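As structure tokens, the structure follows; a few thoughts come after it.
On to subunit A.
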Amino acid sequence: MSTVLDPKIPAGPLKEKWDNYKNTIKLVNPANKRKHTVLVVGTGLAGGSAAASLAELGYNVKSFCIQDSPRRAHSIAAQGGINAAKNYPNDGDTIWRLFYDTIKGGDYRSREANVYRLAQVSNNIIDQCVAQGVPFAREYGGLLDNRSFGGAQVSRTFYAKGQTGQQLLLGAYQAMSRQIGAGNIEMFSRREMLDLVVVDGKARGIITRNLVTGEYERHVGDAVLLCTGGYGNVYYLSTNAKNSNVTAAWRCHKRGAYFANPCYTQIHPTCIPVSGDYQSKLTLMSESLRNDGRVWVPKKQGDTRRPQDIPEEDRDYYLERKYPSFGNLVPRDVASRNAKMATDEGRGVGETGLAVYLDFKDSINRLGRDTIEARYGNLFEMYERITGENPYEVPMRIFPAVHYTMGGLWVDYELQSTVPGLFVLGEANFSDHGANRLGASALMQGLADGYFVIPYTLGNYIANQSLPDVSTDADAFGEAESAADARIQKLLSVNGNKTVMEFHRELGRIIWDQVGMSRTAGGLRQAIDQVSALKEEFWQNVCVPGEPTTYNKNLEFAGRVADFLELGELMARDALSREESCGGHFREEYQTPEGEALRNDDEFTHVSAWEHTASGHVLHKENLDFENVQLTTRSYK
Partner candidate 1 sequence: MRLSTLLNSPIGKKLITGITGLGLTFFVLMHMVGNLSMFSGDDAYNEYAHFLASLGPLLYAVEAGLVLFFLAHAVNGFKIWIGKRKARPQAYAVYKSAGGPSMQSSSSRSMIITGIILLVFLVFHLISFKFGPGGPGNADASYLTTVNGVEMRDLARLVREKFALSWYTFGYTAIMLLLVAHLRHGVWSALQSLGAMRPSLSALIHTIGGLLGLGIGLGFIVMPLAIYFGLI
Partner candidate 2 sequence: MAHSMNITLKVWRQAGPDAQGGFETYSVPDANEHMSFLELLDVLNEQLIKEGKEPVEFDHDCREGICGSCGVVIDGVAHGPQQRTACCQLHMRHYKDGDTIVIEPWRAEGFPIIKDLVVDRQAFDRIIAAGGYVSVNTGAAQDANSIPIPKDDADLAMDYATCIGCGACVAACPNASASLFTAAKIAQLSLLPQGAPERTMRVTNMVDQMAKEGFGDCSNHAECEAVCPKGISISAIATMRREYMKAMRG
């Protein structure tokens, strides 16, 4: 039965909701906090900041991650920066403006109250990080530097060279390390969460597998915080780290947590193109490159001349042509889709034809090579390291790549999923970014969730519950552990003749083609069939050699690909049911005559939250009420 979900948004005017909430919640007695164990899965920005903050408050925290160290979570790779409404440059930024830009950027498919709270706490994040010793870029006067990012009209992005995610994550990691040293956090690295344990309707534990010894471990807690990141690797090739996965979220989904908006994925326009079949991942280059680079393709199809031999009149600077006022700085989704259109027309460049040029010649002529080097030197170096080509001399080749997933487990205002006691933070939740995320706002959201939201909402949950002691011998633990073990044994016993990577690549190709930058009803139906056939084949023909009792990465990946196969199908289903175009979700049937996304606000101003049932997926909705902003059409002409 389809229902309407209640996000439990606090009463009052938008600007007062969060304060009202904080003023009225129940608090946990400090002396009692120690008695409450909180299981935090994931140590990225969301998990790291949550674990540290909760341990500081006195909770007994257990923390888990796949990598050998919490410091290696995928957040480490974020380059560009983090937004905050500090208005240090005095260019007119306000909390409202940050809120508004985020709502609009998300194409009006996110929840007002959450986004406003995000903008409100954004400033505290910067204060917190600086206090931790995060070396943000500074001006000569010693004060913090800001830059404008992703086409924003104000400079509100704080950054630490091209390694902002690294520095923020190390800040959180160090805060965690302090608590580990003090004995308040028990750290379990090289662990994979394989199931959620639900007792009396509440999340009370998890099953993890020790990735070194293969042993299963049962952990009991009063709440579980899922901070396991996004599922971009469903596409096989993405800018995500290789270990990024949907497994933890998917197992929670199967235990009752609804999965929201799985079809909202973000394709980033400036990545280094694929060079061959062996390619294992894609590398993002900061989109700041579009500030000075001009995007073009040859006017003619199949023009194989070298770029320097193609004269101006034979070049099509298509972004400048189509969007005269924003030009090369149109939002990510628009830039990506247009690159796809150009290559679909057979005007792509490079060996594979799956790339467009990003040309710095004009800005080098105008500003001088030194200026360009000062701005982008390290990016140019990285490009050359990977491609062997010198972008000062030949234009860069770029192509869009999967980068971020806006969808995720559904959560209410308190970040609680549909399973009581299971909270979801960071990229793993369906988040505050609606149908499209603006640059420099994922870091902000992860840290907002972990440092400034969960310490309140978790306390409110715990203070309001009776949480009787649960033992790891409880039936629910035994059942979950046997299920996890049965899957592992099954994977090892198929003994077929296709590798895990082959399946993953094939899945990625289907999802990229049909649930990628542009989608059609026909293509999506086809994808559903193809993925379900592939899933069937997987369980009959996958080959996973080795033992379950030693380090076995291929076995880990096998389990994750199995979950991606199920998720892929749901993504296609979700995309099919959303009969409109919005943000990163572009349905070819729903576009303006100029080829721009056409929303259908009357029917689709809602979150689609999918429930997993024995008989398949059931769609539930959360209606999005816009009381403070007016829905408009994004235009970048």
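The candidates were selected such that all candidates are chains of the complex that A comes from, given by their letters.
Following the convention adopted for this analysis, a residue touches a chain if its C-beta (ideal position, glycine included) is under 8 Å from a C-beta of that chain, and two chains touch if they have at least 3 such contacts; residues count from 1.
Here the structure is a predicted model, which means the values were calculated and not measured.
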| item | value |
| --- | --- |
| Of the listed candidates 1 or 2, the one touching subunit A in this complex | 2 |
| Subunit A to candidate 2 touching residues, read off their complex | 49, 52-53, 56, 67-72, 74, 76-77, 86, 88, 124, 126-133, 135-144, 160-161, 163, 166-167, 170, 173-175, 177-178, 180-181, 187, 189, 212, 241-243, 275-276, 278-281, 283, 351, 382, 385-388, 451-452, 455, 497, 499-502, 543-546, 550-554 |
